[in-house]
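Note that this complex is displayed minus one protein chain, with the remaining chains in position.
A and B are the chain letters, set down in written order, and residue numbers restart from 1 in every chain.
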Amino acid sequence: MVDPAVNAANPSGGEDPSRRDFIHIAAISAAAVGGAAVAWPFIAQMNPSADTMALASVEYDLTKIEPGMQVTINWRGKPLFIRYRTQAQIDAAVKDDGASLPDPQTDAERHKEGKAQWLVLVGSCTHLGCVPTVGGGDYQGWFCPCHGSHYDTSGRIRKGPAPTNLVVPEYAFLSDTKVKIG
Amino acid sequence: MSGHSTYQPKNAFSRWMDARLPVGRLVWDSFVDYPTPRNLNYWYTFGGILSLCLGVQIITGIVLAMHYTPSAAGAFNSVEHIMRNVNYGWLIRYMHSNGASMFFIAVYLHMFRGLYYGSYKAPREVLWILGCVIYLLMMATAFMGYVLPWGQMSFHGAVVITNLLGAFPIVGETITTLLWGGFAVDEPTLKRFFSLHYLLPFVIAGVVILHVWALHVVGQNNPTGVDPKSKADTVPFTPYATVKDGFAMSVFLILFATFVFYMPNALGHADNYIPADPLVTPAHIVPEWYFLPFYAILRAVPDKLMGVLAMFGAIGCLFALPWLDTSKVKSMRYRPQAQLYFVIFVATCWILGVAGGKLPDDHVIPHLSTFTFIDADLNSYVWLSRVATLYYFAYFLVVMPVLGLIEKPRPVPETISSPVLGDSDKKD
Partner (left out) sequence: MLRKVTLLAAALVLVAGPAFAAGDAKKPADIAFSYEGPFGAYDQAQLQRGYKVYREVCAACHSMNLLAFRNLADRGGPFYDSKYKNANDNPYAKAIAADTQINDLDSETGDAIQRPGTPADRFPNPYPNVIAAKAGNGGIAPPDLSVMAKARSGGPEYIAALLSGYTDPPAGVTLSPGLNYNPYFPGGLIAMAPPLAPDQVTFDDGTKSTVKQQATDVAAFLMWAAEPKLEERKQMGAAVLVFLVLFSGLLYASYRRVWRNESH
């Protein structure tokens, strides 16, 4: 809009220079404020649009899952794992609560109270975002084929480059058989 | 005008850079130290305003392309998706659609300014022709952009305009088929128009660089038409021209914002909010306002091919103008007779614009039937268009060549500075 050189190259007049400069500085500042204000809509438009936000939560009927099985559903464009754990798998996870973990968390912290069989996780490896395969790896939880991260049956990172446990999203049980994610 | 550079690199880095790629020197010489005639009035601020318009169109356009779907099934809904769901999408889309109109308002004022002050005359012929090229590219870009929302006016406007090219003998049908990519305007047409609509603004930006380059070689014209002779005739571009251009841009933005925020659809057409339907044509099909004068010229001629040729000829006259005007005096400030013809010319362009928006058989003076002259009532827009078209061409082909030879211009000042002191007409 206004070249900053307005100030520098201003011809000197006989008047008080501070008052003379003030008007130019005010004009340039106003241009800067205006420019910044205009920039905001152009940045904000890249954020998720209203229709995307409207689909940000999904509901799922758990009666469709057999014990020991996992379903993968699409949530916010990413895979979401819902796993119906067997008692053996829960026991294996609880047993390791005291083990040395890269990202210490107990199994109880990773499921809703009284719903230990249901594990809901964002199916995206915390290393670089690949989708881990279920039941693989040294701990029979998940194994990420991209760079070899091993997760246990609680979705905690045990071995490999991933820094943190698989993320537990915000979710709630609407009833015993229905869960709402997001 | 291009004297030696006064650029002084201020620090070690700019000295290092100056020896390798002297961008700083280029900017300094072109936009800071560049001498501009000291008598430029507000009509000379539209160059800056037009750069602003191009910038706004390119930035908003790139953003819109992030959300738009160029398909016959998806285009209309994706534009509405932008209007409803995308954050500030309504703002960006209204800026883009109204920005096109603002761009044309500015370019028309810029062109009339050039016509009045003789800015096309030697040595500025190439500068003028580059400007005409930009104008042509703008028209192509605007036309293809208007097709993209895929509303009724988009679709049938595209049908009518592409069919114009079918008027040419032998090659006509080949050209239209090539443009359409099918037997009619359809999905392939939309997709190629989208691609070209994205490309052309960058071509325009390229020609703008040439336009500014040519301007800086020959120097700016000014209201006296007398080239600066000494330093007393000029002021440095910065701060003198920058602050004046800045003020003019800001005032122009007030007009722009009034349209965007308070009457965003006033310059558009209601039919374009109806999704395209190839089987139904809107009752009254008109192009966007900035094409109306040419549309009137097209319809003024009863023959299809001749009409198309007249329309293109109307633009062709602009290209030939530097050699059509025989006057030795550049600025019409000193050509009283030329002023009169110029005013009639501006009015003619306006009348053509109004006539282009009417049905040809509508009465100019309501409820008054006169008599049928050849093929239409004399009191009809088609006859008004014909008279105006005749004057439009006469202005370029008769008035400009002949008047320069016979008129008696007023005395032209020796230098720019001299009329500043004495001439009462200086604010003109």
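Please note the rule applied: a residue touches a chain if its C-beta (ideal position, glycine included) is under 8 Å from a C-beta of that chain, and two chains touch if they have at least 3 such contacts.
Note that the structure is predicted; figures quoted are calculated from it, not measured.
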Chain not shown: contacting residue from B:E125, B:D186 or B:D362: B:D362
Candidates B:F104, B:F143 or B:Y240 - the one touching the absent chain: B:Y240
For subunit B, residues in touch with the removed chain: 38-39, 43, 77, 80, 83-84, 90-91, 94, 112, 116, 235, 239-240, 243-244, 246-247, 250-251, 253-254, 257-258, 260-262, 264-265, 270-271, 273-275, 283-284, 332-333, 339, 342-343, 346-347, 350, 354, 357-359, 362, 420-421, 425, 427-428
Subunit A, residues in touch with the chain not shown (by the definition above): 2, 6, 10-11, 13, 20, 23-24, 26-27, 30-31, 34, 37, 50-51, 53-55, 57, 64
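We take it that only the chains that are shown with their structure count from here on.
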Approximate Å spacing (C-alpha centroids) for the pair subunit A, subunit B: 49
Subunit B contact footprint on subunit A (complex, rising order): 1-3, 5-6, 9-10, 27, 31, 41-42, 44-47, 49-52
Footprint of subunit A on subunit B - complex, ascending: 31-32, 59, 63, 66-67, 81, 84-89, 91-92, 236, 238-239, 242-243, 246, 249-250
